[in-house]
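Every protein chain except one is present and positioned as in the full complex.
Chain IDs A, B, C, D and E follow the sequence of writing; residue 1 opens each chain.
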């Protein structure tokens, strides 16, 4: 399981975490990606990085399904605190409560966070 | 004015900020050092870094007076929130309220933060 | 009059909160990088920024807002600037403090 | 049972707060580096840690506590470990999550 | 038990690299097996042989190199992260037409697959970062 708690663009972690998720999927691992806290910002639509002159990697989240990464979890409380709804997101996600997410975490073999 | 808002040891900023304060004093600048938020942890007594095998630079704060750095400001609210009192500190400081500190900041020519 | 810059999300770090406790009347606060999330409406932090706007001028860097896809969610009254506007704010204010 | 590691001050970042919202009964929480400030008594964050201690085991790295001079201010019930004890906690728990 | 270690930050600026070192050393001292230490993001800066820290401070790079030699540790630096940040071995230097390399003894540069592989082989993965 890959846990993403950081906003995109301000630091490189979101971008490099996405690379690991894709590589992990290529290894036929049972991959799940979690977005909570500021990590939910990674999935916001309409990101346009031309002004800051960096790569717009947000489109790559749409490719996750092609790599059979279909377990994308997002925490409800994190979304609500940031004034966002599912309609604001780039990809379909499974929305979980904090306790549901805690349960999923506890079932993992490996958790990577960046 | 040098503004310190970060805890020591977890990152190098506190250590390298202290270097700048000392160099600034050597240039005969009118130096003041502010410790607020987690920056107040920098001045806590009894730091012993032998276990983490890094330099114990906390003793250097005691040398600030030798360099004529006598304007050391610390914010009351930051200290209280962290369960600390003046008796816990390495050096004598001038305790200010948030509003008093805001006023001092506004009077500066240059503010460096790390 | 002072210029305060903040480059951190108000949800991850205490930089914006601490900044707003140390502003004087009429100062300028510029949100850049991940700091622009502090300019959004409808968040758990919005009311604190709205309250501060009675006292200080709040600006946000347009390029950082667009990079994060939140261009339609910015609080009314937040002034948008580009890098040139950032330079102008620095030229017009003194001192400048970065809340790192 | 899980092991959660936190290396950030609870005053600067939301890592410890977020961690404590995602622990299951009986899990272990290990405070390291600047995270050990979360193990202090008498702070504005102490009551949240005390409440969590009814549900989880809280540990802190002794070397990091000593480096920060807070050895006399640690909350009762926090287990002190050295690097070897950190290794043992990892060996005894699974999975391990770092709240970066 | 088999551990894999992930280091996300560079030396000196963040304590993460120190803690990862002390953890790894303690695990080896207790007879555990370290499958691999993988350096990602700014973690790749742990692998430069050009660092010359002050004499009264620890030498983070050399400490890793020495531990690698002593325990035949596999220290792997992520190639993509390293290219962005100017950490190169002889092969990489040739490939990119650079005049110099700078990787320290005991480190090798390889792909992200090495992180995934290590996490599959290991019983535990421990992450150190910011």
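Heads up, the rule we're going with is that a residue touches a chain if its C-beta (ideal position, glycine included) is under 8 Å from a C-beta of that chain, and two chains touch if they have at least 3 such contacts.
Quantities reported herein were computed from a predicted structural model and do not represent experimental measurements.
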Exercise. List the shown chains that the missing chain touches in the full complex.
Key: A, B, C, E
Quiz item: Considering the whole complex, which of E:87, E:112 or E:126 touches the chain not shown?
Solution: E:87
Exercise. Check each of A:10, A:24, A:39 or A:77 against the chain that is not shown and name the one that touches it.
Key: A:10
Practice problem: Touching the hidden chain in the full complex, which residues of chain E are there? Just list them. | Solution: 10-13, 41-42, 45, 48-54, 57, 61, 80, 83-88, 93, 96, 98, 100-102
Self-check item: Positions on chain A contacted by the hidden chain, ascending
Solution: 9-12, 52-55
Practice problem: Considering the whole complex rather than only what is displayed, give the residues of chain C touching the chain that is not shown. | Solution: 5, 7, 32-34, 63, 82-84, 86-88, 90-91, 94-96, 98, 100
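We take it that only the chains that are shown with their structure count from here on.
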Practice problem: Decide which interface, A-D or C-D, involves more C-beta pairs in contact, and give its chain pair. | Solution: A-D
Quiz prompt | Centroid spacing, where centroids are CA-atom means, of chain B and chain E in whole angstrom | solution = 33
Exercise. Could you give the separation in Å between the centres of chain A and chain C, each centre being the mean of its C-alpha atoms?
Key: 26
Quiz item: Taking each residue of chain B in turn, which ones touch at least two of the other chains?
Solution: 6, 9-11, 37, 52, 54
Quiz prompt | Per-residue overlap in chain D, given as positions that touch at least 2 other chains | solution = 7, 11-12, 14, 33-34, 63, 82, 94-96, 98, 100
